[in-house]
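I am attaching a structure below and will ask some questions about it afterwards.
A single protein chain has been removed from this complex, and every other one stays in its place.
Note that the chains take the letters A and B in the order they are written out, and that residue 1 is the start of every chain.
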Amino acid sequence: MTVAPAAPLVRAENLGRIFDVSSPWLTRVLEGLPRQVVVAVADMSFEIARKETLALVGESGSGKSTVAKMVVGLVPPTTGEVFIDAMPMHGRRRGAERRRLRRRIQMVFQDPYASLNPRWRALDIVAEPIRAFQLAASRPETAARVGELLRLVGLDPADGGKYPHQFSGGQRQRIAIARALASEPAFVVCDEPTSALDVSVQAQILNLMRDLQDRFGLTYLFISHNLAVVRHMAHRIGVMYLGRLVEIAAADALFRAPRHPYTRMLLDAVPDLEMSGRQRKPVEGEVPDPVDPPKGCSFHPRCPFADDRCKTERPALVAWNAAGPVACHAVEEGRI
Amino acid sequence: MVEQLQFQPLRQEGRLTAALDSDLLHAFLRSKITVAAALVTVALVLAAVLAPWIAPYDPFDLRQLNLLDSHLPPAWLAGGDPGYLLGTDDQGRDVLSTILYGSRISLGVGVLAVGLAAALGIVLGLIAGYAGGFLDALIMRIADVQLTFPAILIALLIDGTGRALFGEHRNETLEFWVLVLSIGLSFWVQYARTVRGSTLVEKSKDYVLAARLIGIHPAKILFRHVLPNVIGPVLVIATINLALAIITEATLSFLGVGLPPTQPSLGTLIRIGNNFLFAGEWWIAIFPGITLALLVVAINLLGDWLRDALNPRLQ
Partner (left out) sequence: MTQPVLSVRNLRVEFPTRRARLVAIDDVSFDILPGEVLGMVGESGAGKSVTGTAIVGLIEPPGRIAGGEIFLSGVRIDNLDPPAMRRIRGKRIGMVFQDPLTSLDPLYRIGEQLTETIATHSDLRGAALRERAIALLSEVGIPAPAHRFDNYPHQFSGGMRQRVVLALALAADPELVIADEPTTALDVSVQAQIIELMKRLARRHRAAILLITHDMGVIAEAADRVAVMYAGRIVEIGPVRDVVSAPLHPYTRGLMGSIPKLDGGLDRLVQIPGSMPRLTAIPPGCPFHPRCPRVFAPCPMHRPELRPHAKAQVACWLYHPAPSAQSEKPATLAGPP
């Protein structure tokens, strides 16, 4: 226990993002409307160790996709910073350094119908990162590398000349994974990679991603709304609600003993396939409008344990015991 | 090496069979009107391009003109000369030949003007849609202002500016390019608006994010990723616009601000013929008019078909 833990590959520090959703300036002035902002993400801090999968789970409006985009550098954070191998992601850096960082981070998107350019052939799509980072010395070498990647994700290299619409949804997601692997990344962010796919295809893709992780020692940030999917993929799980982490814990612990009332509710909402007659608590209400979130703990209107403190004071994400941090007054006070 | 050998033949075979077997071709052959319109267009374009070789006379060669042959009616009417199938105009030029040469100029102006308008509109539309913010506002406000004027007025304005600038040194070639410029500049707005709209949709798609993620330069993203996906509607507008550009040129020429009578386009021919319409010499105006109408209708029909064929919702 005296061995210093290896430095995490990814570290997010106080990540926050505010979106301006006001009407255009002229409309605002003419109609006397106020400026409106949405706090999409606030106070997100987490670390991901090498070869680990951290999953972020939440419903619509939880801000999980915005976190994904900030982590890969597609959306600049309003506050906070992401460090990859202790290198800041968003700070000012020179071109070469930025390129090195970019090469190590890749992303697999949700909808394989939108993430592949419909006018490009599969082999050009997969070859793009190889060309962008000049990873191959010649055209034949690029082609050989593309063929290898396609085989790696279970596609026939001879199909590389086809366009995306000639592939099925699962095959398209395989192409997207091949593209993500083309730059030989260390860290891959997966934003709901299977939610647009059929279950049997989902199983294929999830298994493929697990295999690739083992084979290349990849680190994953896995975004999903589906707790059961996350169960098969993640070592640790963070649960998000209205832009904030409410609980983060090792996967086993979270499923065995969920602590935050929202986590419990999410677990309860997963349909029961075993027909065990498990007693399910009826779930109350819906996710509020992020433009106008509730005061205090944003979950309190739906929470069966809410009291006056929950309505006024926002709970901090603190590790009250060894099980990991939870943002809940009821847990802190030992009420649940 | 092996991989490349595998890809190479596949690529070509794929494209060829895809083209021959495409739904576009099928839809095309099924519509008789479209096939007829295409045949008319091809015939007129060929006639225009090949005018120097197929026209019976060169209407620009003064040595071939004979004033004694002026005002001859079409060959099948009393007093007609079999050598002048569609009759002659007031200077003794063969109407058929002037139409062939005139189509050449009309089509030339049309194609070049549409090309200019499309190029300008596409580039500005891509920039406005992708960059957003100030650039977008600037480009689109200019477009809005221009939209409040009729295209013909813009063309007249630019044409007038061109004339004022070059004044004394005007010649036929210069006049031709002023015409192309004035029509081109008056048509770009539609392209810019269409391309901007499609770009706004495309730029938020994940394939663009994937390209941004690996640090592809924005210009490269615009032209290699976005452009191929927004070009479809542009082709449709261009086809329909071609007919409009030819009419605009004819209108300008008819108003007397287009090409000089020594380089007559279809519009100029109609204007000249208009003077003789009431003298009973209808053929000087009517035959160029029919040609213009045929050309415009045929191209418009092609454009309509292309719009429907490329619209996935109608398939």
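One rule holds in what follows: a contact is a pair of C-beta atoms (placed from the backbone, for glycine too) under 8 Å apart; a residue touches a chain by one contact, two chains touch by 3 or more.
Predicted model only: the values in this text are computed from it and were never measured.
Partner chains of the missing chain, restricted to those shown and counted over the full complex, are A.
Within the set A:198, A:308 or A:333, the residue that contacts the chain not displayed is A:198.
The chain not shown here is touched by just one of A:21, A:158, A:269 or A:319, and that residue is A:269. Of A:88, A:140 or A:169, it is A:169 that touches the chain left out of the display. Listed residues A:10, A:227, A:242 or A:297: the one in touch with the omitted chain is A:227.
Annotation for chain A: contacts to the undisplayed chain at residues 59-60, 168-171, 198-204, 206-207, 210, 225-229, 231-233, 235, 251-252, 255, 265-275, 280, 282-283, 286-287, 289.
One rule holds in what follows: only the chains that are shown with their structure count from here on.
Separating the centre of chain A from that of chain B, both taken as means of CA atoms, is a distance of 50 Å. Taken in their complex, chain B has these residues touching chain A: 1-4, 6-7, 10-11, 14, 205-207, 209-216, 225, 228-229.
Residues of chain A that touch chain B in their complex: 69, 72-74, 98-99, 102-103, 105-107, 109-111, 114-121, 123, 128-129, 132-133, 139-140, 143-144, 146-147, 157-158, 160-162, 176, 179, 183.
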